[in-house]
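Only one protein chain is missing; all other protein chains are in place.
The chains carry the letters A and B, assigned in the order they are written, with residues numbered from 1 in each.
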Amino acid sequence: MISFEALVFYLFAALTVFAALRVITVRNPVYAALFLVLAFFSMAGIWMLLEAEFLAVTLVLVYVGAVMVLFLFVVMMLDVDLAQLREGFWRWFPFGAVIAAIMVFEMVMVLGARQTSETGAGLTRHAADYSNTKELGRLIYTDYVYPFELAAVLLLVAIVAAIALTLRRRKGVKSQDVAKQVAARREDNIRIVQMPAEKQMPVTGDQESEKA
Amino acid sequence: MEMIKNFFKTFLLLELVKGMALTGRYFFARKITVQFPEEKTPQGFRFRGLHAQRRYASGEERCIGCKLCEAICPAMAINIEIAERADGTRRTTRYDIDLTKCIFCGFCEESCPVDAIVETRVLEYHGEKRGDLYYTKTMLLANGDKLEEQIAGDRAVDAKYR
Partner (left out) sequence: MMELLQAVQQIGQDLLGPAWLPVWTVAKILVIVVPIMLTVAYLTLAERKVIGFMQIRIGPNRVGPYGLLQPLADGVKLLFKEIIIPTGANKALFVAAPVLTLVPALAAWAVVPFDVGMAVSNANAGLLYILAMTSLGVYGIIIAGWASNSKYAFLGALRSAAQIVSYEIAMGFALVCVLMASQSMNLGDIVQGQQSKAGLFGWYFIPLFPMFLVYLISGVAETNRAPFDVAEGESEIVAGFHVEYSGMTFALFFLAEYANMILIAALTSIMFLGGWLPPFDVAPLNMIPGLFWLLAKMSVILFLFLWFRATFPRYRYDQLMRLGWKVFIPLTLVWVAVVGAWMQTPFWLW
């Protein structure tokens, strides 16, 4: 009899594979994006089984909570023409097939070399108070500090570059400066004018005729 | 100096707190809601509500079918047909007011030379079907019979301003 844990694993694994397949087979791009979300979710479940709760929650937080939302955003606003998309499928098929074959081969090589033993056999069990987050933090800031910092700087460069590429200051744009508006005071904008009360104008011919 | 003051003003959300203090004060203010069916706001004697047709003391209906009200009605809510009665007077055979059209401007009342069509103080009436608010001559006369006392009283108070 398989253990409860294995059962949950196979459930999540099957769900992941199913969702991943639907991502590429389903016609509606919005459905595809939603299936990708499902795939992320079930992956998070598998990571949870591996006691990597930090990674699992971060996967949900970052990919599901932010990246996929933006994806959906774009997909919903696009008017996707399926016929146009499918054009030239057979022309590019050999090219794609070769890449897929190479990737499958690579993955078999990587996984086959490391994990010849049974699933889960190479993993160590941890005590209940073991904190995956703490361990991860310790590793990142000690053993892997340089790669981590490098990655951080790379991301920073990407952010700065993205802003630099899209930022353009146009002349003559009349946008409001909120801070300035908030700081505006009555004294700056209102001038109270003191002047003597108006005197009766001398009566002219015009007004005379109007009265009459 | 001014800049530092402004900086703290913005970051301490002073203006927002001021706004909240105002609404907070009103939270404890005496409530001015009128509990409608039990409490009512005072009503003037010129109130323009449900229509009625009046009669003279003799029981003769006032309306002479001059159609002035029909002509002046801006919403075209009044429909009148006239005919000669057996005694040779001109009377309406039909006098309908569609209250779903009526805007309660009071022009019919103003235009009436014999004070026949009037607007009463009644405001609590309703219809459950579409046709319920289509008032016919008999309904209007019934209104007048029922409310004659009040109608006459209001007209008497208003008389000195006319």
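Here are some notes:
The criterion applied here is as follows: contacts are C-beta pairs under 8 Å (C-beta built on N, C-alpha and C of every residue); 3 or more make two chains touch, one makes a residue touch a chain.
What you are looking at is a predicted structure, and each value in this text was computed from that prediction instead of being measured.
The residue touching the chain not shown here, chosen from A:49, A:64 or A:140, is A:64. Contact between subunit B and the unshown chain involves residues 11, 13, 16, 19-20, 22-24, 26-27, 29-33. Residue-level contact of subunit A with the missing chain is found at 30, 34, 37, 53-54, 57-58, 60-61, 64-66, 69-70, 72-73, 76-77, 131-133, 178.
Everything that follows uses one rule, which is that only the chains that are shown with their structure count from here on.
Centroid to centroid, with C-alpha atoms defining each point, subunit A and subunit B lie 60 Å apart.
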